[in-house]
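The other protein chains are all here in position, but one chain of the complex has been omitted.
The first chain written gets the first letter, and so on, giving A and B; residue counts start at 1 in each chain.
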Amino acid sequence: MKYFMFVVEDPTAEPYVPEEDNIGAWVEEMTARGVNQKGDRLRPASEAKTVRIRSGETLITDGPFTESREVIAGYDILECADLDEAIEVASKHPMARFGRIEIRPFWIWE
Amino acid sequence: MVSTLIRITGDWSLAEDCTAEAFETALEKWERDGVPRNPGAWLTTVAKNRALDRLRRATNEARKLKEVAIMNELEEPADAEDVTDDRLRLIFTCCHPALPLEARVALTLRTVAGLTTPEIASAFLVPEATMAQRIVRAKRKITNAGIPYRVPPVHLLPERLGGVLSVLYLLFNEGYSASSGTQLVRTDLAGEAIRLTRAVVGLMPDEPEATGLLALMLLQHSRRDARLDPTGELVTLDEQDRSLWDHAAIAEGLSLVTERGGGYQLQAAIAAVHARAMQPESTAWHEVVALYDRLAALSPTPVVALNRAIAIGMAHGFETGLAEIDRVAASGGLGGYYLVAAARADFLRRLGRHDEAAAEYRRALETAPTEPEQRFLVRRLEQVEAG
Partner (left out) sequence: MEYLMFVVVDPTGEPSDESPEAWVEELDAAGTRLHGDRLRPIEDATTVRVRNGEVIVTDGPFTESKEWIAGYDLLECDSLEEAVAAAAKHPMARAGAVEVRAAWPIDLGDSPESSPAREAAQ
């Protein structure tokens, strides 16, 4: 099953410990397992552009689509056997500790 | 182009079919709309999308078969007497942490305990349509999110067990508390919770928290015939007719309490101290205090702190108890919780300080959540006002 993994900053998370940031190891393991299909860090939220067209007028704002303290910092596309595997994969990502992770299933066309 | 598709889809005949389809579509469309600027890219895109669609549909077929199998399990409520692996698979699936807590409870009752949706709705004082939707959404999420239908593997059992136990304890409390709703459903809920907890203990007989929860339930349930007087009014622990306690349940509960303290084990040990006392005066309150000390270290919530304060009052004197209650109330987190005022009122009453007791009973009445509790507080208020 395919899942979209949102890697998210979370001000209420554990304080960042650089020595325990194992992102390289995570990418290596998950790629070797065939779980991690594609993913990247994203530019900071301040560099996001949100586009809305209202009454024919194009409005482009700086920043993400919603104001929240939790902000998307990266993404990964996972291929997992089931949700438990996706949870396991997410829990090993350093940002599960220093941020939070959302797992969303792809919408399989019917 | 076919080779591109083969690379993407890994399926030779599919690739060939879709290329052919793409050409057919191209001919139709280009006759109508004219040839696009980059016909090669257009063809590849269309063929690729077709192939991917077909692949998805094929994957869906396999998934759908699996889904139907799971849905069948979830649709047919299990036989109440049938304690099998299937039932445990169901319990763990229904209690998966990715489901919202309310949904876990509802789904467990519906599919594992076999209650009807109207019964569950009335047990939780929620409109039937709301409850039905809650259950449907939960089943959908199990399918859509890929929640596996199984007992979790050994390495996940400890963390998943906590979720199952809290759902079962929630069920038990719904049946155990005297909140409004038909008495019959209430008792069945508690009994059902006990049956399900037994099944889990059967799976994990060495897991102290599972046996601890069963012990706690049995010990609390043992008092069910003494908790209400003949007119249906609440009777407190110290005023209950202990001959009405279910001593077989007590014996079994006591046998399950161990020294290995987790949250449920400690709560069961506290209930055990009360169960062993032939009359309220022989309650080993110092033991209760010691157990609350351990429980507070494990689970430092304001409610545990309040219960500990009450135990301290019973063990060391009501003045000491009052001081401890005040200390806990001051540290925050209990704002407006009626049991704080009720506890104060009780100690003041026992000290003969009736005017102060009356004031506290009135404060407790402002926030008492259920009618039986309100009526109880009113009776106490009348007692102290009578002097």
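Here, a contact is a pair of C-beta atoms (placed from the backbone, for glycine too) under 8 Å apart; a residue touches a chain by one contact, two chains touch by 3 or more.
All values derive from a computational prediction rather than experimental measurement.
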Could you list, sorted by label, every displayed chain in contact with the chain left out? A, B
Which residues does subunit B use to touch the chain missing from this display? 36, 38, 41-42, 45-46, 49, 97-100, 103, 137, 140-141, 144-145, 159
Positions on subunit A where the hidden chain makes contact: 2, 4, 6-10, 13-16, 18, 21-24, 27, 38, 40-45, 47-55, 58, 60, 64-70, 72-75, 83, 86-87, 90-91, 94-107, 109
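Following the convention adopted for this analysis, only the chains that are shown with their structure count from here on.
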Let me have the rounded angstrom distance from the C-alpha centre of subunit A over to the C-alpha centre of subunit B, please. 30
Subunit A contacts subunit B in the complex at 1, 3, 80-84, 86-87, 103, 105, 108-110
The subunit B residues in contact with subunit A across the complex are 53, 56-57, 59-60, 63, 96, 98, 144-148, 152, 156
